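Next up is a structure, given as structure tokens.
Here the complex is missing one protein chain, while the rest keep their positions.
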Amino acid sequence: MPVTPEQQAEIDALRSQPRQTLRTVAEGMESHLYTAYPVLDHGFVRVVDYMGDDAAICQAARVSYGKGTKSVQNDEGLIRYLMRHWHSTPFEMCEVKLHVKLPVFVARQWIRHRTANVNEYSARYSILDREFYIPGPEQLAAQSVINNQGRGEALTGDEAARVLEILKSDSARSYDHYEEMISDEGKQGLARELARMNLPANIYTQWYWKVDLHNLFHFLRLRADSHAQYEIRVYADEICKIVADWVPFAYRAFEDYRMGGETLSAAALTCVRRMLKGEAVTQETSGMSAREWRELQEVLG
Amino acid sequence: MPVTPEQQAEIDALRSQPRQTLRTVAEGMESHLYTAYPVLDHGFVRVVDYMGDDAAICQAARVSYGKGTKSVQNDEGLIRYLMRHWHSTPFEMCEVKLHVKLPVFVARQWIRHRTANVNEYSARYSILDREFYIPGPEQLAAQSVINNQGRGEALTGDEAARVLEILKSDSARSYDHYEEMISDEGKQGLARELARMNLPANIYTQWYWKVDLHNLFHFLRLRADSHAQYEIRVYADEICKIVADWVPFAYRAFEDYRMGGETLSAAALTCVRRMLKGEAVTQETSGMSAREWRELQEVLG
Amino acid sequence: MPVTPEQQAEIDALRSQPRQTLRTVAEGMESHLYTAYPVLDHGFVRVVDYMGDDAAICQAARVSYGKGTKSVQNDEGLIRYLMRHWHSTPFEMCEVKLHVKLPVFVARQWIRHRTANVNEYSARYSILDREFYIPGPEQLAAQSVINNQGRGEALTGDEAARVLEILKSDSARSYDHYEEMISDEGKQGLARELARMNLPANIYTQWYWKVDLHNLFHFLRLRADSHAQYEIRVYADEICKIVADWVPFAYRAFEDYRMGGETLSAAALTCVRRMLKGEAVTQETSGMSAREWRELQEVLG
Partner (left out) sequence: MPVTPEQQAEIDALRSQPRQTLRTVAEGMESHLYTAYPVLDHGFVRVVDYMGDDAAICQAARVSYGKGTKSVQNDEGLIRYLMRHWHSTPFEMCEVKLHVKLPVFVARQWIRHRTANVNEYSARYSILDREFYIPGPEQLAAQSVINNQGRGEALTGDEAARVLEILKSDSARSYDHYEEMISDEGKQGLARELARMNLPANIYTQWYWKVDLHNLFHFLRLRADSHAQYEIRVYADEICKIVADWVPFAYRAFEDYRMGGETLSAAALTCVRRMLKGEAVTQETSGMSAREWRELQEVLG
């Protein structure tokens, strides 16, 4: 259960009290505010606040380009132009604040995106809850045999059972010991900042994470990508759905130019031009390495 | 006149259309939204959007410190604690977007604060307006004779008149020539991106500037300080008034711990401790340089 | 003359005193150290210091990927892999510090790249020199009639002569007046921080600019691009030559994947795939706007 009854009560209370504002309101986002969308077995993502909408992106662009933007007739056209030509600053004019509950090993990947504001629950001050990520059977994957950072097929049979057993029992034992060590009943009780070191990386933590739309798109491009680790990708996927309702023009442009786009190298472009002229190009005649040639074939599908 | 009739009409329209939101609303900030507060002779500052309030700072801190924050009884106490102990991340959870019109030489100082988002009116794309900052008589100050970066007394008499005459006539001539160069009536017309190089640094530009509260406080501490150049200080002063209404607890803590506070060095602290014990400390016995000693005397008033 | 005799003497002295170090040394960069390469009429770029080389990029990547990097056989292959897959952090492990002299309107574009360290000559403290950028005849370009931010043909005849006359005489007059205003001979003398506002944007300033290789590549991709304004592009071009000698593998990968590469949108990729299968795709059947279609034709050249 990702949300406690207390949290749900707080969410319900906040959602029942609309107030008046003179600010820009994004209706698509209002419908998501505060709702905790479940991710993995105990995690969630929920929008705590936001600033701006598609129109705010255009407003900022029009400050920059002044009368020069008149040639682009409408907001969606302008947003597509900005995205296509890597004019990133207008997208920075939107901001979102999320409350995320996530396993520590996911948090460690996530935090590498430095251009964001973070307040994480502190295990120096407070006691962590007994909640651990245990993968579902279909996610219990073998090491890829072709890719150092990839996954292969799901484990099966005894091996799957044994791995699940290990993850569950080690989590439980670590937490039992954590509780025992910090307990001050009849003894001193180990400092929390030390006791936490016994907890494994599948324990859940939570944080407030605030980021502008440009940097959020960068995060999503990397983390909603098929090469991202599944456990962070499901968070990115959930955020994608929210962003699609918040800034629909910007999100469609992002899908077309970033998520669905591909960057071709100078060498790859030369090959494509030759092919389009009817030449039968092979890896040998392409001037590209076997690896790059294979990657190009995948792109040209 | 800092705001054009068109801009005023737009402001009036925006202010007359309250909408419903589920987000946090800061009433003190709603009263400022969109209003352009005049600064210098043609400049202004106006709030375009904001996120969060005092309670949002506490909310983020309570995610971090969990049950540990219970010992601080109320929001103002918690905010003062955070400010005093340089816990900056909760303040980053508030954000503000300003529309600022300002002279280019002020913009050049302002932009050195890197942790902010900016969309500036582009003189590559568009044509700048004929608006120049001309200092009022009381601001037409002489070079300080004791401080390389300071101002002395206001210029007087013929010298003041001559300086004003220069600033006004050079501004006018530069702009006349700018217009002449870009004009394509009967000729090609120089590219805007080149013609702008003839314009002096007192011409006005404008931008959208978005920043989180922690970094805004850092900006205000440096730019609302008495050592800041007058022409940027008046913008910082205007922003201070707005922030005081937006996040009153945080602003009071900022005034007490940052604007009104002073950092004493280890050597200065040693002197103060000796003085408090009744010792008559002099510069010679202080172990401090003459300059540092003088600065300490000023702090101890 | 971009470098004063005093500066040249200092450069000569520094270049004549090799010292011993245990650090990584990039021979290709040592040959550039301190030499001021002229840019525009009075500007220059010179390397003041650097950290790392191609091997340092690989060293950092091998910390990250551990035994996983063994499958990439050599340094150049690894660097190309990192660049192709947007693994940017190893490139951040190289750093360069440049001393640049440049016109103020170029500095204003340059400073928008926020992830860098800057110390600029301060016209609040000190007096600027009488040096202005005056474009050469071939750079005195008309406004583009098809692109708001572009240049067209060079001006000719009387118009060119008139523009040159304006730029030269306004620069000279502004500087004469600047000197007159700050002079304290027989009068008070205007504060430097005020007098500077009379100076036009083609006056030269200078700064130390320190940046890591990843962010430098981002700068170069935008500023060495054919759409960048000529006056900043010539600085980027000069820096490209230096970087090519400093980190030759990384620079070649940058040329292939970034400068010479192109990002195709999802829609564009679909078109290319259809074309490669022999279909005759037109703008009408492409699902793309006229503008995007035209841009794709240019890429597929």
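Labels A, B and C are assigned to the chains in the order they are written; within every chain, residues are numbered from 1.
Everything below uses one rule, namely that contacts are C-beta pairs under 8 Å (C-beta built on N, C-alpha and C of every residue); 3 or more make two chains touch, one makes a residue touch a chain.
What you see is a predicted model; the values in this text were computed from it and never measured.
Q: With touch defined as in the header, list the contact partners of the absent chain among those displayed.
A: Looking at the complete complex, the unshown chain comes into contact with A, B, C.
Q: Can you tell me which of B:A13, B:V145, B:A172 or B:L269 touches the chain that was removed from the display?
A: Reading the full complex, the residue touching the unseen chain is B:L269.
Q: Identify the residue among B:P5, B:G186 or B:G301 that touches the chain left out of the display.
A: Missing-chain contact among the listed residues: B:G301.
Q: For the chain that got dropped from the picture, name the residues of chain B it touches.
A: Contacting residues on chain B, toward the hidden partner: 65, 68, 71, 77, 80-81, 84, 86, 148-149, 222, 255-257, 259-269, 272-273, 275-276, 289, 291-292, 295, 299-301.
Q: On chain C, where is the contact patch with the chain that was removed from view?
A: The missing chain touches chain C at positions 14-15, 17-25, 30, 33-34, 48-52, 56, 59-61, 63-69, 89-90, 92-93, 95, 97, 99, 117-122, 125-127, 206-208, 210, 212.
Q: Considering the whole complex rather than only what is displayed, give the residues of chain A touching the chain that is not shown.
A: Touch with the absent chain occurs at residues 103-105, 108, 111-112, 114-115, 118, 122, 124-126, 133, 135, 139-144, 148-153, 155-156, 159, 163, 166-167, 170, 173-174, 177, 180-182, 184, 187-194, 196-202, 229.
Note that in this section only the chains that are shown with their structure count from here on.
Q: Graph shape for the chains shown, where an edge means the two chains touch. Line, ring, star, complete, or other?
A: complete
Q: Which chain has its C-alpha centre farthest away from the C-alpha centre of chain C?
A: Using the mean of the C-alpha atoms as each chain's centre, the farthest one from chain C is A.
Q: Determine the centre-to-centre distance between chain B and chain C, using the mean Cα coordinates as centres, and give it in whole Å.
A: Centres of chain B and chain C (C-alpha means) sit 29 Å apart.
Q: Using the touch definition from the top, which residues of chain A touch two or more other chains?
A: In chain A, 65, 68 touch at least two other chains.
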